[in-house]
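All protein chains but one are shown in place.
By letter and in written order, the chains are A, B and C; residue numbering begins at 1 in each of them.
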Amino acid sequence: MSEQMTYQLSEIGTVNMRIWGRSSGRLDPLALFWTGSGIELNVQASELWVDVETDYDCHEQWMSVLVNGAHVSRQMLPKGRSEICLFRNMNPQEIKNVRLMKDVQAMSDDDGACFLIRGIRTDGSLHPVEGRKYKLEFIGDSITSGEGTIGAKKEWDWISMFFSSVHDYATLVSDACDAECHILSQSGWGTLTGWDNDPRHALPLYYEKVCGVLKGARNEALGAGADYDFSSWQPDAVVINLGTNDMSAFEQPEWRDETTGQTFKQHRNDDGSFVKEDAQRFEQAVIDFLYKLRKYHPDAHLVWTYGMIGAPMINLIGHAIHTYSAKSEDTNVAFVLLPDTTAETVGSREHPGKKSHEAAAGVLTSYLKAYLAAK
Amino acid sequence: MSEQMTYQLSEIGTVNMRIWGRSSGRLDPLALFWTGSGIELNVQASELWVDVETDYDCHEQWMSVLVNGAHVSRQMLPKGRSEICLFRNMNPQEIKNVRLMKDVQAMSDDDGACFLIRGIRTDGSLHPVEGRKYKLEFIGDSITSGEGTIGAKKEWDWISMFFSSVHDYATLVSDACDAECHILSQSGWGTLTGWDNDPRHALPLYYEKVCGVLKGARNEALGAGADYDFSSWQPDAVVINLGTNDMSAFEQPEWRDETTGQTFKQHRNDDGSFVKEDAQRFEQAVIDFLYKLRKYHPDAHLVWTYGMIGAPMINLIGHAIHTYSAKSEDTNVAFVLLPDTTAETVGSREHPGKKSHEAAAGVLTSYLKAYLAAK
Amino acid sequence: MSEQMTYQLSEIGTVNMRIWGRSSGRLDPLALFWTGSGIELNVQASELWVDVETDYDCHEQWMSVLVNGAHVSRQMLPKGRSEICLFRNMNPQEIKNVRLMKDVQAMSDDDGACFLIRGIRTDGSLHPVEGRKYKLEFIGDSITSGEGTIGAKKEWDWISMFFSSVHDYATLVSDACDAECHILSQSGWGTLTGWDNDPRHALPLYYEKVCGVLKGARNEALGAGADYDFSSWQPDAVVINLGTNDMSAFEQPEWRDETTGQTFKQHRNDDGSFVKEDAQRFEQAVIDFLYKLRKYHPDAHLVWTYGMIGAPMINLIGHAIHTYSAKSEDTNVAFVLLPDTTAETVGSREHPGKKSHEAAAGVLTSYLKAYLAAK
Partner (left out) sequence: MSEQMTYQLSEIGTVNMRIWGRSSGRLDPLALFWTGSGIELNVQASELWVDVETDYDCHEQWMSVLVNGAHVSRQMLPKGRSEICLFRNMNPQEIKNVRLMKDVQAMSDDDGACFLIRGIRTDGSLHPVEGRKYKLEFIGDSITSGEGTIGAKKEWDWISMFFSSVHDYATLVSDACDAECHILSQSGWGTLTGWDNDPRHALPLYYEKVCGVLKGARNEALGAGADYDFSSWQPDAVVINLGTNDMSAFEQPEWRDETTGQTFKQHRNDDGSFVKEDAQRFEQAVIDFLYKLRKYHPDAHLVWTYGMIGAPMINLIGHAIHTYSAKSEDTNVAFVLLPDTTAETVGSREHPGKKSHEAAAGVLTSYLKAYLAAK
């Protein structure tokens, strides 16, 4: 067996490593903020170890490992620093493609949340990781966080274990389209408000930051709150999957900020229809977000997707997109309905399960492949 | 066994009978022009016979029969008048829902084409046919004519046998949405031109007529060329599935009318891209058709679908829809990509097969159900 | 178009025609007795017509047509003689493989039942029909008659319309194994008795006749009651699918022959188990039938299949097969459990539907292919 060598990520560099997920750009250590973040290597060696450090106040970190594209392990990570073996006892002559994925979303209510990669150790050599043909960005809520893609149907605990980026439609679509992806997602959040009418839980508010939803001094120091450099990674398409929690706001009681006394509430009429003004401010939030996305991505196809947990907002979203398109004279925008989750495809926590994500990925992949081929 | 009685269709009336397909409104006889046209009855009897008359110069007529929604027979019809048994030897107490469908598209190059229903004979009684909840209109080409949904993969003959409305996505969607449907379709036709650049083979040109594509004195006498009364049947949604033959025009040689000397041709640039002016006149044809459809259907959702035989026009169609929407301030319009046909789902004549239509129907049904529920 | 010629079947001969189904060997006319019987031709012509004659007292005849292996039509046949077009308007240069199938089982309670092929008419030429690699015989009840493979789930009429050999597992298996097949089947019949304890409704009783279950002077004259010449067609495997009605006999009241006073009844004990003597006489009927099959087919693999409508007799059948094998020292016998019918795969009349037959065919094809390859 050859001698083992350790490497910091900066020593590997970006030719021999692909960074997954929106990051601050710093490599030593690499902080994995968003779900699906991680590293990908091509390793000609008999074994490979990774030096990771995690922390949490409440929600522990989970990691998945793919070897040559196959999902071979998924595990809860211990608190603190550990060296974990990703493979061993393999043919040292063969190059193995290895991808380590953060399986849990940015936990915005856990200031201690932290997942760092400090380095690797191997007995072989690293080789270039070829670029993928396209770049895709996904922005969403619990659905896009893969919540419910793992675990028994009866589960109701809101815990890290039941989140997974591996089975997420965003990951499936990216693999099928030969695309890199960034995933920005927060369970319970929406376009205008969160599920509970909380107006601070709107993804657009934090879009310009590296990972503005993460709090705490350590995350601040790691660059989570810094402005994101959009020029560093220009996606071919931005997929927005929001609306499910905006709908929920019409069902939930008023939100009240106990400190400021500020309140918020989306209303229905007595006949069940949306109150016109409230529907309009949701539509305006959609329109505003489309303007913001276009500002940072002049050439990206903007695709609003919706429907994995029902589609009651379909006409509001459709109307908002056409209104945006008409006002902005921007026709590079589309709506794609994703298949609803059924009794056969539901996962844990009454969320879309693995089969639902596969079905959604099928529809979205067809659409994006057709668009990208005709571009 | 009870006494047998014969009925002309006018004696049955529209409470006890549903007419399928766009028709002239005349009942004695009922001329079935478009594919999927026919009659539906609820019959409490042990047997039921239908009195039909067909003719053709080249392309014979085919008929399918559904009993209680199940497809029990499909047969080539003899030339001339025949009495055909739709069921017999059944429990006379039970009410059977029976639907007779014309399985072949309007054959526009066959002046002799004719399919008439002259009456029925039964030993029992007729009962009301309840209305379906929605109305859908489908406008398309060979795909919407169900061409290729029957027959071996190796078949290349362009004959009636390989057309079927039973397996057509339009029929599947309508059944799944509890909708009546009208299907207007012509194999080889497009939005701007036919597959061969022939500008006379554009569906929009004939949209105002009952069945303007059918020629010949008998069809004229039967009302095929009369103005259609749009007020008689207002669809909830109009589904347009055109573009596939418009694409083909870019690949085919120039069309020339030997009589007038008129020519037409859509062009590609040397690099394979569409010549801008030609792309624009296709887009303008899409836009014009949307204006025309909106004129006759002020409240219908206009859904342009595309993709069952590839999707190279996806961006032209998307751009045209957004341009129409912006200019007209009409946001009640949408685009839905249908799944491409694969080696597993292809049928005869390299056209979408039964499984491809099922896949397309799945996507389109999801979309329409979501839209109709949120309307 | 070329001149049309008519042919009697004897003029075609067995090189240019395959006869499907156990028959008397007479060709002018060819009487189709059992389900799945018919003719297969290779025709280089633009059109083909068949001259058929049918009769019935109660249960009309149905016919399916396959062109190049694809099921293109299925229709109820009129009483009397008719000339029916199987295809027309096709490329006269191409050779079309055409198969006409009797879709309805031998109707043993209808003395008038009759389906004759008297000849064909075509404008082209006939070509040799290559032999299939194997020969399979299927013996069974309603399941093997394809009862329920067509029609709505709610149907309960016991009529010809709901029988089909096209969707029958026996046909699917034969096509998948490149095998000719003979199907001997009677709805409601068993190994020892029929579903109602009638001991005359046991398939083994009639096994030596061409089609001994068919009665009436005409069928007698057509050779249905003649001894079958087993040397004319030696199957590689005989598949028996009986037991389902033998089970039913344990649930049904005693059978009584009003003329002779003879009675019969299979009994359960109070605890629901089978009365030992009755179970044994069922097992003995299985054993006796295996001896009889072996007598006529010294080299055939005998495969008892079971389970498409539950499998409560599985252990009795297993025990009987092993007892037969031990006593006879015949090890060329096997048992294959077929998948049970589910809510998703059920057809009309609470019988296995098309999907159930497909599932059963999958299992049985795997078994037979493995056996035939290793033979």
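The rule is simple: a residue touches a chain if its C-beta (ideal position, glycine included) is under 8 Å from a C-beta of that chain, and two chains touch if they have at least 3 such contacts.
This one's a predicted model, so the numbers in the text were calculated from it and none came from an experiment.
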- Displayed chains in contact with the omitted chain are A, C
- Query: Which one touches the absent chain: A:Q75, A:T263 or A:T342?
  - Reply: A:Q75
- Spell out the interface residues on subunit A facing the chain that's missing from view. 58-60, 62, 67-76, 78, 85, 87-91, 94, 150-152, 154-157, 159-161, 348
- Against the chain that's been left off, what residues of subunit C make contact? List them. 307, 310-315, 318-319, 322-323, 325-326, 329, 331, 333-337, 339-340, 362-363, 366-367, 370-371, 373-375
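By our rule, only the chains that are shown with their structure count from here on.
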- Query: Chain contact graph: line, ring, star, complete or other?
  - Reply: line
- Message: Going by C-alpha centres, which chain would you call the most central?
- Response: B
- Item | Taking each chain's C-alpha mean as its centre, the one farthest from subunit A | C
- Quick one: subunit A and subunit C, Cα centre-to-centre, how many Å? 58
- Message: Need the CA-centroid distance for the pair subunit A / subunit B, whole Å please.
- Response: 43
- Query: What are the residue numbers in subunit A that touch two or more other chains?
  - Reply: none
